[in-house]
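With one protein chain held back, the other chains of the complex are shown just where they sit.
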Amino acid sequence: MTGTVSRYTQSPIHPVDRPPLRRWGKLKYSCYCSLNGRDALTMRVICRVILGWVLLTPTTSVWAQGGGITAIRGATVLTSSDAGTIENGVVIMRGGKIADVRVSSGQAVPPMPGLNLIEAEGKYVTAGLIDAWSTLGLNPGGPIAPVATSRATDALNVYDRDAFADALRMGVTGVCVTPPAAGGFSGTAAFVRLKDLNDLAGNVTDDVCIVAQVGLGTKGPVSRLAELKALRDLLETAAAYRDALDEYDEKLEDYKKALKDGKTVKLTKDDDKEKEKKAAKKGEGRRGRGRRGRGRHPEHDHEHDHHGHTCVGIRCCDEITEDEFVEWLQSLGEKKEEGHVPGDDIGNEHVEYDPWADPDWASDEPEEKKDDAKDKKDGDKKDDDELKKPDKPAYDPVSEVLMRAIKREIPIRFEVHRPGDVLHVLKLIDTYYLDATVVGASGLLPVAENVADAKVGVIVGQVIGSAGGNDRSHLRDLNLQSAAASQHAEVSPLVLSSGRQGNGVGGQYLTQNAALAVSGGLSEDAAIRAITIEAARSCKMADEIGSLEKGKKADVVLWSGHPLAPDSVVEKVFVDGVEVYSREGGQ
Amino acid sequence: MNQRRLHRSATMALMLSAAIAVFVSAAQAQTVLLENGKIIPVNGEPIEKGSVLIKNGRIEAVGASVDAPFDAKVIDCEGKVIFPGMIDAHTWRGLDVPNESPGVTPFLNVYDAIDPSQLFFEDSLRDGVLSIHVSPGNNTIIDGLTRVVHPIGLTPEQMTTAPDVAMKLSVTPKTGYDRMRQMAEFREAFRKLDEEMAQLAEKKYEDKLREDEKDLTVPPEEAREKGKELIEPKDIPDKNRNLLMLSQGKLRNFVYCGAAMDVPAAIRTAKQYGFFDQSVFVLGSETFKAIDALKDAGRPVVLDGNLVHTEADALTGEEEETFVPKVIDDAGLKFALQRQWGSTLGERYLWYQAARCVREGISRDHALKSITLWPAEMLGLGDRLGSLEKGKDANVLVLSGDPLKMTTWVELGFVQGEKVYDKAEDIRLNRLFAAPEDELGPSTAPVSQPVEEGHTEVHQGEYEEPETDQ
Amino acid sequence: MNSIYLGQVAIRLTAARAALAVALVVSTFALTATAQAAGDRYTVIKTKKAVTVGGEEIDDASIVIVDGKIEAVGKNVDYPSDSIVIDAKKLTAMPGMINPRTMIGQQLPNNRGNKSNFLVKDEFEPPEDETYHDLLKAGYTLLGVLPNGSGLPGQSLVVPTHGSKAGEGVRDEGLVRITFGRPPNEKDALRGVLKEAEKAIEAEKEAKEKAEKEAEEKKKEAASKPKEEKKDEKKPDDKGDKDKGDGKDKKPTSQPASKPSAKKEEKKEEKKFEIKDELKAPVKLLKKEEGIVALVEFARASDVLHFVEAIDGFEFAQHYAFASRGYDDLHNIIEHPLIGGADATVMLKPLLPQMPLTVNPYNLARELIEEGCTVGFYPLDDNVREHELMRERVALLTRAGLKREDALKALTLVPAQYLGLEKQYGTLEKEKVADVVLLDGDPLDPFAKVQMVVVGGKVVFDRAAEEKDKR
Partner (left out) sequence: MHKRMVFTLALLLTASVALAGDSYAIKAAGYLKPDGSIEKDITLLVIDGKIGAIGQDVSVPNGVAVVERNDQMIGPGLVDVHTTLGTNGRNFEQANSIEAGARAKELFDPDHHDFKEAAAAGITTVIIAPASTHLIGGRTVVVKTGGPREERMMGEGPLKLSLTQEAFNMRRTPTSLTGGLYNLRQMIAAAEKNKNDQSAFARWARGETHALVEVGTPEGVSTLAQFAEEQGLKCVALYANQAAERLDDAKSLGQPIVLGTYEFSDPRRYTRNPNILAANDIPFALTSSAPRYQSALMRVGAAMVMKQGAPRSAVAASLTTVPAEIAGVAKRVGSLTPGKDADFILYDGDPLDLRSRMRAVFIGGERVYVSETLASHDGSKEGGKS
């Protein structure tokens, strides 16, 4: 590389303990062993022999696939599965999957091509650790203004390899990167498997879950309630949107059927004008629907949806939107003739509108629904004889996302800390029947039983944090308790994670967090599960990763000692059966 | 005495702009033969002693010996170098306001923002940059259409080399946005376009039925499909016209990627919305880290004016410097260099940037192409600009020496066959190079000499035939 | 090869570098091994070309160094066979560059008024070795460290950049900084100082005479305060002078007249005489003693006129050195006798300023030189990066018409002159201190890098060896 000059030529620090990273220009990275047909055949034969050595009873499924075999033998295996802890176990990886986990036979094995046998007596093996709630490698690149349509993938800096390498070095093979918190819905999280630091983007699963926050920082009770209300309103809107879409689908089916049956829609010349009128009405209608959102400012409903956020409780109409801009541009030419004053349609509505004068605004939803239903019925009656094309509800990007949560297609996470807020959120979860997890939960202790009753999972962030003075003071020391509390209250599942760090750090200290939780009363087994299988479960990845079970992806970590012990280090990390990190030089 | 000097320099500036006006308006292209010069055609071997014939605004012939018509104005370029006009591949200079405040404004056009009076254009002319791709700034999401201009003319119209060349986009977050929201806006813009076009199609189909006095007998999807072919260009609302062209892959586009992590996003977005084959990536200095992705994409790139990226190692604190063009060149990508505008150093010149590339190990051929032919190709003007070839626009420079030499100056500049720059007539340079007493006449001259007289003395004969056509 | 060719050298260079590196490393080792013993031994640098600055540019020149000084520079020079040979046959040699005004390592508090007895030497805090190293890498071998403050804040220190510790300098006295940026205050202040100094001179003279001629008894009598009288007398006189004329031709004539009268009136007052510390430097300036230089700095061109007025009536040191801080309008007074024509040394930032109220660039350095000035350059600020960019900035000025030899001088010889060190530094000539910078290209090629720096026969910086170390 030309022009690579160091300013500190005599720096005493040499990065010796870095995982293999590609420095620009040269490739130094382990890859899959690729075998051609003939090799594969011989391989298969060899494998059969080897397995005979390694295992007492080779399973056919193991060598049905091609590829080399890696076996770790003699270690204590913390499986994170029903098998529990296996002393003197053997973990066999093949074709990127875990071929078997069992007690080792202890027989000697001669060196063979294609077999990578690692003798690991006195060492420990776990599944790759998973940081279920992290900001590792996140680089939003601007003031954080997440909206429900945000995706963490978009802000994932795949070139921040040093940060990911640090996590890998500590045994972390999977990270759930969540959008930064800002209150309200802040988009969907992404799951990154640290399979190849040079191709992180290729190992991202998008839309792992939707993330929301309530009552962060030192917000007062009123604004916290407003926040909760906003969340509820958005969910409500999404539910209504879902209903509207369903209704439309139904109508469309009927319509199609009618067309098939030979009915036709009569088109008249006047239709145009009527349509325009309709469109105008539709606009009103939209606003009307907004009213249903219990207290949402009617002005702030749909006009701004293309911005991806719905402005609840905040007046943000000062900003001229693109639509308004274009409309205004066009109005300069077209509408003048009709005596239209430019700008008429931008600001005037605000002046004219008086929310207190509008009796509908504050009224309850059921009534409105009734009214609507009535309207519909009336309408149906009128047009009974004539076939009409159904109107599709206007697209609402926020509801499109939230609708998936309501349909339980995607889990949702609420970051919430204060006990009172937790209860509110539990209610919300119950109302909309969400597949939800409570995150952060630093103030879980008093309401742990409620959480347990609600069968809602908990993800605990940092077990210890810096002390008062900053706006995270409510996190102080409480996580430790909540970890213990969760266990006592038998909240299941419990996940430990690195939490919100803000500066792109995360994952590196997962085991230490877990160790602290153990000192707080969590059992060691539960602590390990909380950073492996339960973490995977909270990200809907438990079918593939998170434990050492036959058939799962071979994300395996070899430790020099117990993972939670202070001086044990990661010796090797395998992802999909490929060794991605090896501690050079041993102890 | 001080006042006198002051006054004079101010008036000189005025005179120069007047001179520019004159050049532009003299629209009759001459037939000019540049002979005896060393020709560096960029796309071929240099000719030690050769001639270039300019006729009707185009290059008529290039070669060691060229037959010139009797009426050709012959300019002897003995000891000089003949070089194609350099091309600035991407800049927002020359615009009065580089970005509109809403992020998604595909319907805008830089035509409305070009400010011909900016000194930027004059400096570009002096530095041999004869084609400038003026584009909206990087602080945007989807911005309007760009334009290639030459730095001479009084109105954007006169300055235009090629209109509506490309569209400007940025995946790096606009001020006040984060990356996630930036991308959400992208998705929403294209989704909306799709929806609106579908609705338009449906309406067109229904209108057609209405005209034919028929009933509607097909479900909406079918109507939309059938309506598609009925849409005529005039039906498309102005708001969507450019974006539609973009999504159909018919519009060249320049996508700004400020950081390495933006490169995959840019490529993904471009592919998803169908404009990848027309993409040029405008890179920040850190983006070389995404070289693999760039290499796979294989699209041309425009490099940051700051050619060296410096970064401290997170672990050791050691600073590493990387010469970015070398990384790009080694990956086999076509690249264009940008000027580091506002710098008081050499990096504000295109030739200097190219010279630096040569110094850091890039071949001379590539370095020269990166300021001429490659940017021309990126702009889709490869057949018009960027090299000295028969049939191309006569954007030609006569240099006092090798283009990559420190002491070289532009002596003559031709845009579309017109002589638009002559160093001998460049008042600012005359003043720069004049001996202290020269510029005002002998310093012993009586102080009472009227200032205006001095002017006429100096400038008489410089612009003799101010024929105005308009 | 007057012009700088930017293109083709690169590839050849990289190929050559490997060979070069080996040679350099070997020679470096040889040097360090014998450094102590080599006190009187010859060191020879074989170069591709020597840009001597003082004289001609010599191709294939050898530079012979003995005892830290240059013995000879030339194509075919003789040297003993046991000389240490530094092989730099691919490199171009130039004298070490000098930054005449920097605050690097300056520790003084912000002095105001006359603190001319303050010496930077006393408080100099050597910068980090890294900074020194980076300065060497940029080709700078000497720094003139300014005292901090305004008025007469103290005296500069000149230090070499190859690892001098606190208080070690090649020159630590006699460089009196005078800033002149706010005429109303500073004019009076400067005048006041000069008057006091003048008085002190008189008093000293008298004391001497008395000591020679008369017995000690008489000393007791002499005590009175004629200070105020003198001031009153002089001021109207000065003002009158200035208001009348432009000060162009006036200066020489006005001073002798007022002096003698002042002298006589003060005669009686002295007893045991000792000049105050802070007056010592101004006194030396007025006495025009050898080795004293006034480093005068201006913010605006008009300051020069005010300065002339302020020192009117005094005989100042014969050697002024200007460093213009603003200089955008210095062209206004280019014909002023103090600027053009005089033996003033003017230090500038290497920029191409624009004519006021216009966008017309003008080459101030070139115009000053053509008016007969000596012009030198100093970096824009104290950042190492700016030092690295100096050659590029100056090269851009040569593109804008500055002559090559003037440009080179402005980086080496002129700063030396400014610091009163032109006899020891600034060129590659016999008898000068052997600060040799070796580049892989022409000094004015902005892309050429400093490959090696040899000071007093020792290699103090070697890029190739360092890069090899790194690997």
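So that you can tell them apart, the chains are marked A, B and C in the order they are listed, and the count of residues begins at 1 in each.
Operating definition for what follows: a residue touches a chain if its C-beta (ideal position, glycine included) is under 8 Å from a C-beta of that chain, and two chains touch if they have at least 3 such contacts.
Remember, predicted model here, so these are calculated numbers, not experimental data.
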item: Of C:128, C:274, C:290 or C:431, the residue in touch with the unshown chain; value: C:128
item: Which of B:74, B:154 or B:315 contacts the chain that the document leaves out; value: B:315
item: Options A:119, A:525, A:543 or A:584, residue touching the unrepresented chain; value: A:525
item: Of A:414, A:509 or A:574, the one touching the omitted chain in the full complex; value: A:509
item: Touch residues of subunit A, complete complex, unshown partner; value: 11-13, 17, 85, 166, 170, 462, 464-467, 469, 476-477, 484, 498, 501-503, 505, 508-509, 511-513, 515-516, 518-525, 564-567, 569
item: Those residues of subunit B which, in the complete complex, touch the missing chain; value: 314-317
item: Positions on subunit C where the hidden chain makes contact; value: 107, 109, 123, 125, 128, 166
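As a convention for this text, only the chains that are shown with their structure count from here on.
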item: Chain whose Cα centroid lies nearest the overall Cα centroid; value: B
item: Rounded Å distance between subunit B and subunit C, as computed from the means of their C-alpha atoms; value: 45
item: Chain centre separation (subunit A, subunit C; CA means) in Å; value: 65
item: Residues within subunit B bordering two or more other chains; value: 360-361
item: Contact footprint of subunit B on subunit A as seen in their complex; value: 1-8, 11, 13-15, 18, 24, 139-147, 149-152, 154-160, 162-163, 179-180, 187, 198, 201, 252, 255-256, 259, 264-269, 271, 306-308, 320-322, 325-326, 329-330, 389, 395, 397
item: Residue ranges of subunit B in contact with subunit C within the complex; value: 1-2, 5-6, 9-10, 12-13, 119, 344-346, 352, 355-356, 358-361, 364, 401-402, 404-407, 409, 427-428, 431-433, 435-436, 443
item: Of all residues in subunit C, those that touch subunit B in their complex; value: 3-11, 14, 329, 331-332, 334-335, 351-352, 355-363, 367, 370-371, 389, 392-393, 395-396, 398-401, 444-447
